[in-house]
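Only one protein chain is missing; all other protein chains are in place.
Which chain is which? They are A, B and C, in the order written, and residues in each are numbered from 1.
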Amino acid sequence: MKKEIRIGLIGYGFMGRTHSNAYSQLSHFFDTTHVPVRQAVCGRDEQKVKAFAEKWGYASYETDWRKLVAREDIDAVDICTPNDSHAEIALECIKHGKMILCEKPLALNGEQGEAMVKAVEASGLPNLVWYNYRFLPAVTLAKNIVDAGELGRVFHYRANFLQDWTISEELPQGGAGLWRLDAAAAGSGVTGDLLAHCIDTARWINGDIVSVSAMTETFIKERVHTATGEKQAVTIDDACAFLARFENGSLAIFESTRYARGHKALYTFEINGEKKSLAWDLHDLNYLSYFDHGVPGDRRGWTNIHTTDGDHPYSGNWWVPGLCLGYEHSFTHELAEFFKDLDSPQKEKRYPDFRHALGTQYVCDAVLESARTKQWVDVKKA
Amino acid sequence: MKKEIRIGLIGYGFMGRTHSNAYSQLSHFFDTTHVPVRQAVCGRDEQKVKAFAEKWGYASYETDWRKLVAREDIDAVDICTPNDSHAEIALECIKHGKMILCEKPLALNGEQGEAMVKAVEASGLPNLVWYNYRFLPAVTLAKNIVDAGELGRVFHYRANFLQDWTISEELPQGGAGLWRLDAAAAGSGVTGDLLAHCIDTARWINGDIVSVSAMTETFIKERVHTATGEKQAVTIDDACAFLARFENGSLAIFESTRYARGHKALYTFEINGEKKSLAWDLHDLNYLSYFDHGVPGDRRGWTNIHTTDGDHPYSGNWWVPGLCLGYEHSFTHELAEFFKDLDSPQKEKRYPDFRHALGTQYVCDAVLESARTKQWVDVKKA
Amino acid sequence: MKKEIRIGLIGYGFMGRTHSNAYSQLSHFFDTTHVPVRQAVCGRDEQKVKAFAEKWGYASYETDWRKLVAREDIDAVDICTPNDSHAEIALECIKHGKMILCEKPLALNGEQGEAMVKAVEASGLPNLVWYNYRFLPAVTLAKNIVDAGELGRVFHYRANFLQDWTISEELPQGGAGLWRLDAAAAGSGVTGDLLAHCIDTARWINGDIVSVSAMTETFIKERVHTATGEKQAVTIDDACAFLARFENGSLAIFESTRYARGHKALYTFEINGEKKSLAWDLHDLNYLSYFDHGVPGDRRGWTNIHTTDGDHPYSGNWWVPGLCLGYEHSFTHELAEFFKDLDSPQKEKRYPDFRHALGTQYVCDAVLESARTKQWVDVKKA
Partner (left out) sequence: MKKEIRIGLIGYGFMGRTHSNAYSQLSHFFDTTHVPVRQAVCGRDEQKVKAFAEKWGYASYETDWRKLVAREDIDAVDICTPNDSHAEIALECIKHGKMILCEKPLALNGEQGEAMVKAVEASGLPNLVWYNYRFLPAVTLAKNIVDAGELGRVFHYRANFLQDWTISEELPQGGAGLWRLDAAAAGSGVTGDLLAHCIDTARWINGDIVSVSAMTETFIKERVHTATGEKQAVTIDDACAFLARFENGSLAIFESTRYARGHKALYTFEINGEKKSLAWDLHDLNYLSYFDHGVPGDRRGWTNIHTTDGDHPYSGNWWVPGLCLGYEHSFTHELAEFFKDLDSPQKEKRYPDFRHALGTQYVCDAVLESARTKQWVDVKKA
């Protein structure tokens, strides 16, 4: 008999849709003991939230998130609101004994994150942060290869997250869909939005980052704010790049921007070890690039592994070899891992919990501080 | 108010899953006036069909397809059985006034197909064949570019569908999942299974094929049949290649095989016009390769269009630019077109109906005849 | 002490330049016992041939090829004239006891070729045909892998040679640089010019072709002839595609055209074996694509081998790993093989001699006959 986890979703924007899709798809493709029930969704605009509930099959809706959190028929709360409300909502969830699935980044900063980690760990409630990219088959395969020690000593890591959607000066800041340009709501610009993904994957695969030297830039200095209709200073980082050193002695460069003309959402990473190297990019997400120095010299090269076979992570649950998965499958896979862990909790989670996400938050904080101070900054340990 | 179309699905294998996924996903991403209701699924093994119904949310199940077809609470029947039963089931559906969504190929051969077309057109019932690849954004974009006349005179078309899953001599023929190796159930080998896809797309994009010269080969001459446990002659075509001439004067080569080591499901096509060329492959399904001779000479080259923007076909219904769609999305798109057409039927359907699929069947028949006779064969016109 | 081979070059067009480059470069990069001496070049236009001799360091020039062939200070004649004169010149060379390096294709047809082979073999003179693409490191590596039996049973071979330079109707036929559009001078269109390359490589790597079914097309029916200034019927094949069966039981498709918009000189081939597959294309000539089914399932994929290491064929003679070679290096490599063979003649030559090129000519003849008769045609054995 399946155990139902009744989900209350707060926020129904882009991320609300990706998470709802995971709740809808999970049971069609994964045999988990726990299954999600779309119990309620919450948003401030009644008409819109009602329409969303109908479209996605939520049994009910709320317009006040505190009501949703307090409902007895909710087992887990999914926080999909802008970053500035994560901490408050999460702490309230913990008070009401709800498990939490929180959109990334964990919080506005490490301080908020610490409070969240402290509370959630004291409560013993299961908790997850939606760093979804880990769960694409190619990325998980990379993790498995590294964990098996196949790379030997690691020398280099590099990651980019390049976009180009904010180049126009006409684009306003703030408001629905554009709160990511407003530091008050987002905490930071590309650092928390995009680099946080790169950092999560990097720490998962290659361990902790110990120090960073960063630079940030705001290319468009003023934009109309949708709340006021006035031109206001842009306070987010439009671009951020940093040098880093990992605990394992490897060097890294990270870069993110929304001003790299030609790239829509080009998240790439590469890791170079003594024996093997791996590379991946989000625009071709079904492929893992794999270099094995162990093969004979004249046969060496980068192999494009199309990770759609039954023996690739998660892929066997879907179709047949050669048939591509898409972006949204990553959320379904993360949910599958979360539910699998509910059954038999592991000390080392496959999914990012609050504590792991706090470590990522600390890196973001160090990056922003380094950009401000123009100094190398040591990263706090989560 | 949405109009419900109550679906009865016959067969719950690989294709049963892809179609069910479309029924589940459609309303989450497309605003169609008609919406599918998963009313019933049918299969011979009660335990399995029941489990499938539960997993995919079908309200009921049947073990006799004639019962399902006769049910009054069914508006549309989806035929996902092996090819040898398509004609019989479809004719029964027509008798009961059900619209039909039939898995490809339409039938075992043109003769069966003609009977189906005749009956369904006499009935006036909406009818569709699941040639799903048309509906990937990159393929639809290709169609739109060609239809706009941007290529000018077309000189060449080429398409491959390459797989490698039957190379082992140990693989049996017949039975669940392996009926595709049994000519009695499948009608033919790669011709009906894989080339039919290539031909559907080609005819959709480049018009009718008028004559063909083909060769086929059966590389492994005998395989154990799962029904008898005995080694039996393999009667399907393991590989098939053919030369073709289109009505518009362009030349084509087509090839398909399950013996191309290294290719899982590499469906590729390319079309070369006077002014532009287009190419695509299923392993990188989000990209369309696009060559425009009209740009200045030193800037010409093949452009990789990542068809994930809001202005690409279907993509705006899903996520944001740069985020990949997967294989199964094609079925959802085909269903969306079918339902859109229910509202305001067009003379020229975006989706392949029985008549269009009959034309494809005629090409397959001509190809197999040419391989047999070693002569060029003219293709019958649908 | 190096043995000098005094070269007499007839023709100084595009191929005259590529061969002269090989004569100039050989000793800089290869330690062969025999070395070429640029002794004389021959062309009908005295001013132009003199300028060519100066530019490329030929010690003398002639305007009558019979004079050059008769000169006692010439050891080897390089025939770079249009195809219709190959046979006549070669037979004259043999009379004068000159070894011959003949531009491809060997002759206008098999009949001419047979006479050439008969004469040259009776004379015992070394003879070579400039099918240069064999000698690119990636292509030679492919040959070595196949010869080592690593592919197992071969199922498929496919090759294309796609160009787009004759699409304009304004392009005339005949005359310098355009004799390739004139069947009288060229013998055929793409079949002898481009497919001959594909066929040479295919036969070298995969053995003899036994039968073919072909189609050809002349898309532009009339072009101004530069000799007359008048519009004349175009008698070459603008495009040619054919199905083929190899002696080893594998199937093949070949295609060539000068109407594939977007492709400048895209020669590609792929061979699929039971255990391994290989693919290559001329636009990325330093890479060999390599698929090895023997690696563990989750690591399988196409490997891009950048064939620029010291242990790749020929590459160690040039620079250091990672540094690309270009098109013209193939001629230098072919020359190196020819000179190496002068020292210690092998029964099986690494380079194509007249007899091997005759076999290729027979395939071309069969292809053209099949296109004419619309029948499968058996290929004569060389």
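Just so we're on the same page, a contact is a pair of C-beta atoms (placed from the backbone, for glycine too) under 8 Å apart; a residue touches a chain by one contact, two chains touch by 3 or more.
Not measured: the values here are computed from a predicted model.
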| item | value |
| --- | --- |
| From C:Ala184, C:Val210, C:Ala227 or C:Ala265, residue that would touch the chain that is not displayed | C:Ala265 |
| Selected residue (touches chain absent from view) among A:Lys3, A:Lys48, A:Lys95 or A:His293 | A:His293 |
| Residue, one of B:Ile236, B:Ile305 or B:Leu358, that touches the chain absent here | B:Ile305 |
| Residue among C:Leu91, C:Ala184, C:Cys324 or C:Leu342 touching the omitted chain | C:Cys324 |
| Residue ranges of chain A at the interface with the undisplayed chain | 155-156, 158, 162, 164, 167, 213-215, 217, 219, 239, 241-243, 245, 249, 251, 253, 255, 257, 259-263, 272-277, 291, 293, 300, 302, 374-376 |
| For chain B, residues in touch with the removed chain | 141, 287, 290, 292, 297-307, 309, 311-312 |
| Hidden partner chain, residues of chain C it touches | 14, 17-18, 20-21, 24-25, 27-28, 55-56, 163, 165, 263-266, 282-286, 306, 308-309, 318-329 |
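Here is the rule we go by: only the chains that are shown with their structure count from here on.
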| item | value |
| --- | --- |
| Nearest-to-centre chain - CA centroid comparison | B |
| Separation of mean Cα positions, chain C and chain A [Å, integer] | 55 |
| Approximate Å spacing (C-alpha centroids) for the pair chain A, chain B | 36 |
| Euclidean distance of C-alpha centroids - chain B vs chain C, Å | 41 |
| Residue numbers of chain B (touch at least two other chains) | 263 |
